[in-house]
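Note sheet for the following structure.
Every protein chain of the complex appears in place save one, which is left out.
In this document, chain identifiers A and B correspond to the written order of the chains, with residue numbering beginning at 1 in each.
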Amino acid sequence: MPLEMPLLTLEARATPSASAAWLSPLLALTLTAITGAAIFLVMGKSPGIALYIYFIEPLTSWSGLSEVLVKAGPLILIGVGLSIGFRAGIWNIGAEGQFIAGALLGSAPAIFFYESANPLILPLMMLLGILGGMGWAAIPAVLKTRFNANEILVSLMLVYVAELLLIHLVQGPWRNPQGWGFPGTRMFPDAALLPVLFSGYRIHLGTIIAIVLPLLVWFALAKTQFGFQIKVFGSAPLAARHAGIGEKRMIWVTLMIGGGLAGLAGVIEASSTIGQLVPKISPGYGFTAIIVAFLGRLHPVGALLAGIAIAVTYIGGEGAQISAGLPKAVTGLFQGIILFYLLAFDLLTRYRLTRITISKSAT
Amino acid sequence: MTELIIASIMTIMTAATPLIFAATGELICEKSGVLNLGVEGMMLIGAVFGFAAVTVTGAPVLGVFAGALAGIFASLIFGFLTLSLLSNQVATGLALTIFGTGLSALFGLEYVGKTIEQIEPIHIPLLTDLPIVGRILFGHDPLIYLAIAILGLTAWFLRRTRAGMVLRAVGDSDYSAHAIGYPVIAIRYAAVAFGGAMAGLGGAYLSLAYTPLWAENMSAGRGWIALALVVFASWRPSRVLLGAMLFGGITILQLNAQAAGFGIPASYMSMLPYIATIVVLVLISRDSTRIRLNAPACLGRAFRAER
Partner (left out) sequence: MKKFFRLTAMAFAGALLIASGAASAEKLKVGFIYIGPPGDFGWTYAHDQGRMQIEKELGDHVETTFVENVPEGPDAERAIAKLAETGHELIFTTSFGYMEPTLKAAKRFPNVKFEHATGYKQADNVATYNAKFYEGRYVQGIIAGKMSKTNTVGYIASFPIPEVIMGINAFLLGAHSVNPDIKLKIVWAYTWFDPPKEADAAKVLMDQGADIITQHTDSTAALQAAAERGVLAFGQASDMIQFAPDTQLTSIIDEWGPYYVERTQAVLDGTWTSGDTWHGMSDGLVVMAPYTNMPDDVATLAAETAESIRTGAFHPFTGPIYNQAGELVVSDGEVADDGMLAGMMFYVKGIDDEVPN
């Protein structure tokens, strides 16, 4: 007997849906909130209060806002850089290593001229930070273009090398001679610290750079030939080759942008919130920024918003520990779930759900 | 001196075992064309659920099963997203690691500071007591033998069985495999689940045999090392064992050097496995025919059968 079966199936869209592109992050956040409510219920906490503390409270005070933006800064900078690479289909997942490399090279002036009061030291550090990140990203770029080595794996391996290099330097050659042997460099001189904007709050010049930069990048991508090339390269590499867009050049440019921005984020972090180098200078910004890039739909302004959204969950998570006794682990769980939902809905931007009916003969 | 060498080999074997489990799983997964960067997350989930099962039931065997099952559960989330919903594998794998770290920490809260009966090394009268080789061959805990057995079976499966050939075909050329009539998605689901089970086992090994306790983030990067190991082994099971001994051994050797009073900077030694992996990757990638022999051509690409 033939069986009539209604079935949903996917149909590829000719062009990605613009409305779905905006809707899917919002849907993901909403569903995460609902899932979160369920988790809180299971844990015996009032979901309303917990969700409020997580997602709203950080935005209700000046200090909360300042902390959200400070935390979002490195996520935005790295996220914007990664978005460009991901758009072109270059999978640099080693931004964490480039962040550290940037912090290392960028901090060198502050560590060697620890009594300097020269105002030029700060711009020099920023420049070196960018170069440090670029240098670290140049390794996967060279290995990819010369030897065809997979950039995902190379950049990932280099994260660990960078982490160990940092640990070695702050435990050994760069260790503060007055630090009683504890790993960590000297504190940077005041001239090497990014100025704080409002006294009493931690928001600093680096945060402003992180907020303005995505807008500039957006403008640059929209107005330049290069922005168009990236788009073409990512969606249709073959067509791109015919159009004369060199693969090697694209690999180099995107890795340099991603690495440079991650390096900049690294040196900004070292010269603002930390003020020295310590064995661990990043709580995983380079990896979290990958979520930020995707949550922001690989768009610079999207990365700006997504960076802020993710930062809210961090700050909210800390608030939840203090005022609701919720464990820190919930924050990580939330971030994973947000990304899961987002990736699931991502489908809707590329495919259309259609109802079809297939006949199947039952046996 | 002999005693020190034997003892060190035994210690290195225990350090290598979680890597063997996780890398074997990832190897099969990658051979089918799927890159799952969530190994670290799956290991943590396996570790905490394995530990919880033993705490509740007192039976180590159930702990091992629970670890594997939890790993499968985690990997199927990844499978559903990447295979059925065609999401990006890199991003989904990372999400899985973040999710796994959070979930295991949350679920594990009530198990922090508890302890269980550790899985003990076996002792076969006469055989284990043989000089030198006795302990090296017959003195490990049962899970080490399980890891090596699975690795051996994997090598045999990939090389000698028809199913193994189909798996490789799916990973090397998904559309052709589909055209011939192989169920590409189903095969990949199976490979992903196997990867999850193995990562879960690797995690359970940590919390049941390595140190009989649960601590947040206790895999401490071993999942990432397993990923490096697969590349280092250039997707060949026979080289996974050697690589795992090398990767696990470096930590042990470095601690040994310290205890013996040699001042080699620990960080430099710890960098070696990662740098070695990059070198191997470059060597095998440089030659386009050799990379085709080893690396699955469709690694990381989504597949959707067009109607």
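Here is the rule we go by: a contact is a pair of C-beta atoms (placed from the backbone, for glycine too) under 8 Å apart; a residue touches a chain by one contact, two chains touch by 3 or more.
Because the structure is predicted, anything quoted here is derived from the model rather than measured.
From the options B:A215, B:M245 or B:A295, the residue with contact to the unseen chain in the full assembly is B:A215.
Within the whole complex, the absent chain has one touching residue among A:G102, A:P140 or A:P327, and that is A:P327.
Interface residues of subunit A facing the missing partner chain: 37, 46-53, 56-57, 61, 63, 67, 70-71, 167, 171-172, 175, 180-184, 187, 200, 202, 269, 273-276, 278-283, 315, 318-319, 321-323, 327-328.
If you put the missing chain back, the residues of subunit B touching it would be 3-4, 7-8, 10-11, 14-15, 109, 112-113, 115, 118, 120, 206, 210-213, 215-216, 218-220, 251-252, 255-256, 258-261, 263, 266.
Keep this in mind: only the chains that are shown with their structure count from here on.
The distance from the centre of subunit A to the centre of subunit B, each centre being the mean of the chain's C-alpha atoms, comes to 27 Å. Within the complex, the subunit B residues that touch subunit A are 35, 37, 41, 77, 81, 85-88, 90-92, 94-106, 109, 216, 221, 224, 227-228, 231, 265, 267-268, 270-271, 274-275, 277-278, 281-282, 285-286, 288, 291, 295, 299-300, 304. On the side of subunit A, the complex with subunit B involves touching residues 10, 91, 93, 139, 143, 147-150, 152-154, 156-158, 160-161, 164-165, 167-168, 171-172, 287-288, 290-291, 294, 327-337, 339-340, 343-344, 346-347, 350-351.
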